[in-house]
Structure formats: C-alpha cells, structure tokens
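One protein chain omitted, others in place.
Entry: chain A
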C-alpha cells in the first residue's frame, strides 16, 4: 500500500524538474511549503507545452556545425542545475532561518493539538453473566479441532520466507 510521505529528493543535474514533481505530492495548500528549494535558473527558457527542445532556426550543416554544437551545449547548460555550485543556489541566511522557524512553529502547534488517546471502555458482552458463566464448558472435541487448526496455521506461517531478488537501495546512475 502507498503512504503520502514528506520528503524532498534533491536530485542534481539531469532532472531539475524532479524536485518540483515530488513536492507537489505532499498535498500542501501553502505555496511556501511546496516552493522548490532549488529554483529553476531560467524559467523563461522552459519549453512550451512540454515539447522537446527544438531550435527555431536550424543552422545549415555546412557552415554552422560549430554553432549547432554550441547551441546544444548552451541549452543543456541552461537545463542543468549544479547543486554543488553553492553560491548561486543557496538561500540567504535569513531566508533559511525564517523557514526553519516556520516549520518549528508549525510542528509545535500540531503536536499540542493532537487528541489525547482515551482507554476504550469494555463493551458489555451479556446482561446475564451468571447464566453465561454457568453454561456447559466448551466440548473437548471442539478444543481438539481448534488446536489442530491453530497448529496448521502456525506451520503455514512459519514457512513464509522472503525471496530477495534485488537490492532495495541503489546508487543513482549519474555519470
């Protein structure tokens, strides 16, 4: 089964938009909470209607192979967010502190407003306790049958094994 989880995957390089995709699964109404931590460097250069990058004017192979190569490199560079280039993508100190304070406050509010767990009241099983307790005991044959069923169930459960096929944790293949 699937749980909505609160995590940010900061995936560098080739999938800058992945940060945005994952944050929208959090179902938060607050725009500040779903704003990506690493903003896209050139929003205007987003391709229209999700189509692939196509240069408006295709240079002729004879004279502009170099220009074509340069334009490809430029566009690729525009689409890459280099997380390691700390200076250009870090939040300002005060922004970071503000966000941290905002989250702490929200956490404090949520933890105090959680309802206290009350112990469940025992439901009444009968209005005739004496009659119920004085009735005939469970027949021995019934006890035997149930014991046998329980033994079969135990045996079946103890034969459940995990068949490990692949690693659960893998490295991102980023060249």
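By definition in this document, a contact is a pair of C-beta atoms (placed from the backbone, for glycine too) under 8 Å apart; a residue touches a chain by one contact, two chains touch by 3 or more; residues count from 1.
The rule is short, and it goes like this: contacts and distances are computed from a predicted model.
S.K.: For the chain not present in this complex, what protein name does its UniProt entry give, out of "APOP1 protein", "Phospholipid-transporting ATPase", "Ragulator complex protein LAMTOR4" or "Zinc finger protein STOP1-like protein"?
M.R.: Per the UniProt record, the undisplayed chain of the complex is "Ragulator complex protein LAMTOR4".
S.K.: Using the touch definition from the top, which of A:73, A:108, A:132 or A:153 touches the missing chain?
M.R.: Checking the options A:73, A:108, A:132 or A:153, the one contacting the hidden chain is A:132.
S.K.: Which parts of chain A are in contact with the chain that was left out?
M.R.: Per the touch rule, chain A residues meeting the hidden chain are 120-130, 132-135, 137-140, 143.
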